[in-house]
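Left out: one protein chain. Kept in place: all the others.
Order as written gives the chain letters A, B and C; numbering starts at 1 within each chain.
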Amino acid sequence: MNDRAHRIGDVILAVDRVSLAFGGVKALSDVSFDVREHEVRAIIGPNGAGKSSMLNVINGVYHPQQGTIRYLGREYHDMDPHEVAESGIARTFQSLALFKGMSVLDNIMSGRNLKMRSNILLQALRIGPALREEIEHREVVERIIDFLEIQAYRKTPVGRLPYGLQKRVDLARALAMEPRVLLLDEPMSGMNMEEKQDMCRFILDVNDQFGTTVVLIEHDMSVVMDISDRVVVLDYGKKIGDGSPDEVRANQAVVDAYLGVSH
Amino acid sequence: MMKNVIKKNGPVLTLGVVLLAGLVAPFADRSTTAGFYVEVLLGGLMAGVLYSLVALGFALIFKASGVFNFAQGAMVLFAALAVARLAEQMPLWAAIPLAMVIMVALAWLIERLVLRPLVNQEAVALLMATLGVSYFLDGFGQTVWGSDIYSIELGIPKEPVMILESLFQGGILVNKEDFVAAIVAAALMVALALFFQKTVTGRALRAVADDHQAAQSIGIPLNRIWVIVWSVAGFVALVAGVIWGSKLGVQFSISQVALKALPVVILGGFTSVTGAIVGGLIIGVGEKMAEVFLGPVLVKAFDLAGGGIENWFAYMLALLFLLVRPEGLFGEKHIDRV
Amino acid sequence: MAENLSGLDTCDTFPKLLLHHARVRPEHPAIREKDLGIWQTWSWHRFADEVRSLACGLAAQDFKRGDHLAIVGDNRPRIYAAMCAAQCLGGIPVPLYQDAVAAEMAFPIQNAAITHAVAEDQEQVDKLLEILPQCPSLKRIYYDEPRGLRHYAQPQLMSCDELLEIGRESYRRDPAFLETEIAKGAGADTAAMFFTSGTTGVAKGVVLTHLSLIDRARAAAEMEGLNDADVVLAYLPPAWIGQNIFSYAQPFVTGYCICCPESPETVMSDMREIGPTYYFAPPRVLEALLTQVSIRMEDASALKRSLYRHFMEIARRVGGAILDGKSVGTADRLLYRLGDALVYGPLRNVLGMSRVRVAYTAGEAIGPDLFRFYRSIGINLKQLYGSTETCVFVCVQPNGQVKADTVGPAVKGVELSFTPERELLIRSPGLFKEYYKNPQATAESKDAQGWFHTGDAGYFDADGHLKIIDRVKDVGKLADGSLFAPKYLENKLKFFPYIKEAVAFGHGRDRVCAFINMDMEAVGNWAEKRSLPYAGYVDLASRDEVYDLVRDCIERVNADLAAEPEIAGSQIHRFLILHKELDADDGELTRTRKVRRLHVGEKYAELVAALYEGRPVVHVEAQVRYEDGRTGSISADLKIRDAKTFPPAAARKAA
Partner (left out) sequence: MFYRENGQFKSNYASDQQMLPILQDRAFMLGLLTFAFAVVPFVVSDYVFLSLLIPFLILTLAAIGLNLLVGYCGQISIGHAAFMAVGAYSAYNLVLRIPQLNFLVVLVLAGLIAAAVGMLFGIPSLRIKGLYLAVATLAAQFFMDWLFARVKWFTNYAHSGSVQTAPIDLFGWIVDTPVEKYLFLLGLLIVFTLIAKNLVRSHIGREWMAMRDMDVAAEVIGIRPVYAKLTAFAVSSFYCGVAGALWGFVHLGAWEPLAFGLTVSLNLLFMIIIGGMGSLLGSYFGAAFIVVLPILLNQVPGLLGVPISTAMASHLEFMIFGALIVFFLIVEPHGLARLWAIGKEKLRLWPFPH
């Protein structure tokens, strides 16, 4: 980890004065922050702080009323989720969003979707390129399975797996997209200590081995502080802190938000 | 400001313009007299009232339990059959309450045997379950009550009367029975509205409709509410069945005609009682208008073997509406949270 | 096969055997590994290439004739390739247990002054790096799996891929080098060194020559008719001589294929897929399998359970005899056939043993019922006797002459004899050369006439089959002078699914008492079935219901013992259920999971005393190590119960 600091590159993703409201309820107001390439960037905050909304905005699920997102130098306001996915941003979900009718393998394979090229006719006949493609991508997926240590479950329907493993499959599916930026929505929620440690290790390994930029939401502050390079703190839809873990820890507003003093 | 209003309600305004155009268009043809036009309009409204009735049953159930009740038509048929066959054995005033008892029993059974085991299932699974219920009721009704065509005699004269002769040239031909039916239906709706607004049960029903979990947490028993809702839906079906049955005769096709309620609720918005009523009227009128005024034009233009466009008109209308405003006229917009 | 073997006679070292197979059956699978979801296959040709590159790489890294190469990792093709690569250069591979803690690795490395090591992954590398300060000889560590090692800056580290690249390069420059090196090797050279786990104290490096390993591997292969169509699943530690014989020496002799499972969790399903034809399992594994069978059958429907019971009864009656080719009545034969279709066949299938032709068990004595179970369902399970010092194969039960309580006659080439104390002596071409740098120990166990003193007590039965009772030093006498063989008792107890481990005491005392370790899985399942609430291991172990359950098992053993006059005196009078599982990490078991009875007896001396003092309860406070490495202490009151004993059968007869 010693050489991590100098691996971190330029700003890859910038959120600029984004506001989002549902009906009359403001979920985000005027939030700005940036993410540098190869870093682990955490967004923390108490429940209802707007963390998930923030990810949903980045990822095109919600369209903000105001503000823009700049990604790889391109500015966008309204992008559909699949366009975001095509541009190399993947994510996992807080509440499980796996395809529960499919096996672990198929779930992860579906993450390779964007890279699959053969047309429907070739697939129907399963000849030549279509078959080769299936096999090539299977190999990639197997490496991810190996990486996340879920070999024993590859043919199991995801619904039958315990929660912690399902979270791992969710991560695997996102990794299968070979993203440049990986958004993780509370990857450690509902896990026991051991599972959390495993997940931390996987996240760091991903960041380290593939150079993937990680944006991570977490409710539990202590876990995040160990693994992130920089932290954004949200509270009631507003940004109240931004900086290195140590800076954030020392920030009075953050402390108050977590202790509930100011409310 | 004005611009904003137009932008926001654009789809609704557009539809309004289209409907208005539809209503006015017939006058382009010189041969249409005002009297005939009003006659068609009234005819459409009458049919619309019946659609509204069935749609009301639909909307009630959907609002309270999230079930898209495909069996509403079968319930109408079942109720009509029950009344018709019971009336052969006893006077009508006894047959109708007895049929009502049967409908409540049916509602209870459906809740018990179908809905409760399927609670928390996806909406589509529930829809298919009601399809099953619909099939079962069709078969069961005809097994129990017989499958011939029966009549319900309400004692209202069926012959048409001429009204408003002074206002329109040639007067307007109105079916007395339709007239009574419309009044009954309207009365029923008022009664239901009062039931929902004024009674404790009604309020509980609305609470359940707004939020299942919240309702449950303040101690409203969901299962009992559902039985009540299905009973009310059974009651509405009974009224619709009796009116319809007396008009067309009680036969299998009633259950199919009731499929018209679907476009009605789409148009009105699934969760809205008002929507069911307004939607029913719009569909009723639109359909009649289209059949009478648009039909011949189509027949001529495309060399058709007869018009019959009312079979699909309502659906196409609903479909177009869906594309423009999926939540319907009075429905609530739905946001997916992730 | 005969033809293939005949070509082999000139091959007196493993590298020569490898080249032979690469020549004779280049495309035949040598080793498979389940990796990335499928069985990746290495033909003999490809395997030989890998070995060649590794060897050249090692040579380029200054690994020389006579050097030792530590190898630590799970069963992986590269682990085995590395062994052979070292041998190609005249070096000596020293496989180490992959689950050993770092401190345990230090001794072998210091002892053999190991210079090079091949480690499987980050976990093993970490351990080696931890002991690096104590092991200055260690200059180079090669790792197979680079994951997590990117940022390790230690100069000793190098990936196997890099090593292979160096090797390929140097092979291209000088292709003749390796040929010469291999040719220099001779059968009398040291082939490998295995550190014995040390039931009896400090580990010793057992030095084995090519000749001895190859001789024993071949003798057994010929006896069983093994050939290159056989398949073996390599799932036990490669550092254990048994696994090494089956997954290295014997495939090199016969050319058969070994298969490495994907991960320790998938062994069962991998075994089902592969369906080995030649199988080895220590009694402990067989027992665990049977426990699983029993538990899963308990969950089955009543119909299936009664079907299972019915046909298992038939199997118990005639299954063994049918397997031995003895004459059995037609009716029974038909019933067995039916049972085979309904129960035994499917059972073998789910156990992954449908294709097993020869299965061995060894390492410790096996409970006779356990042994008969496998044979009765048609698995040709046989006992063998041997040790690291003898290259495993000393005695093997020949087909058709299998008895539950003997280990069979001597394998071809082995001479057996006994000391007056009934200690078994062995002379065989497979005997080890010496204990590494330990002439004293070598002299103690190998006498001038070349006899190896096994430390095991036993005798020949009427058919000339060897019967092992126990370790010489463990065979004791009760106060009245009658025979006390604790292991024999313990094995009988362990056959019950609820009992995981037992430790019997009685030497020099008037009667026998025992510690019981319950099987958490089986007893937990049993408790759940009876909706018996419990808070955890300690709580469950102290339940009266569980004590009753265990007492029942003990009393059945006592009834059995009563029927055998020689040991009827060993019936268990009192017992207690231990508050924790015996654990290798606490020194209570060996790494091969044998009970270290003496150590346990000393560690829990107070409990033993309580057993004999007749106290109904004893307080215990103990340090325990949890799975995550933390330690904590347990304080509990252990109950002690009496068990019913039976008058000896002989006495009864007399009366």
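Basically, contacts are C-beta pairs under 8 Å (C-beta built on N, C-alpha and C of every residue); 3 or more make two chains touch, one makes a residue touch a chain.
A quick note: this is a predicted structure, and the numbers were derived from the prediction, not measured.
Novice: Of the chains that are displayed, which are in contact with the missing one across the whole complex?
Specialist: The chain that is not shown is in contact with A, B, C.
Novice: For a quick check of understanding: of C:148, C:352 or C:569, which residue touches the chain that isn't displayed?
Specialist: Result: among the candidates, C:352 touches the missing chain.
Novice: Check the options A:78, A:139 or A:247 and report the residue that touches the missing chain.
Specialist: A:139
Novice: Out of B:266, B:281 or B:329, which is the one that touches the chain we can't see?
Specialist: Per the contact definition at the top, the residue touching the missing chain is B:266.
Novice: Among C:39, C:152, C:534 or C:612, which residue is in contact with the omitted chain in the full complex?
Specialist: C:39
Novice: By the contact criterion defined above, which parts of chain B meet the unshown chain? Give residue numbers in ascending order.
Specialist: Residues of chain B in touch with the missing chain: 68, 113-114, 117-118, 121-125, 127-129, 131-140, 142-143, 147, 256, 259, 262-263, 266, 270, 302-309, 311-312, 315-316, 318-319, 322-323, 326, 336, 338.
Novice: Could you please point out the chain A residues that touch the chain left off the display?
Specialist: Its contact residues with the unshown chain are 59, 61, 80-82, 84-86, 90-91, 93, 97-102, 106, 109-114, 116, 118, 120, 123-126, 130-131, 133-135, 138-139, 173-174, 177.
Novice: On chain C, where is the contact patch with the chain that was removed from view?
Specialist: Contacting residues on chain C, toward the hidden partner: 32, 37-41, 231, 272-275, 293, 296-297, 299-301, 304, 307-308, 341-343, 345-350, 352-355.
Here, only the chains that are shown with their structure count from here on.
Novice: Report the inter-centroid distance (CA atoms only) between chain A and chain B in whole Å.
Specialist: Their C-alpha centroids are separated by 48 Å.
Novice: How many angstrom lie between the CA centroids of chain B and chain C, rounded to a whole number?
Specialist: 77
Novice: Quick one: which residues in chain C touch 2 or more of the other chains?
Specialist: none
Novice: Can you list the chain C residues touching chain A in their complex?
Specialist: The contact residues of chain C facing chain A are 35-37, 147-148, 150-151, 262-263, 265-266, 269, 628.
Novice: Spell out the residues on chain A that touch chain C in their complex, using ranges where they run on.
Specialist: My answer: residues 1-3, 105, 138-139, 142-143, 145-147, 149, 151-152, 154, 194, 205, 208-209.
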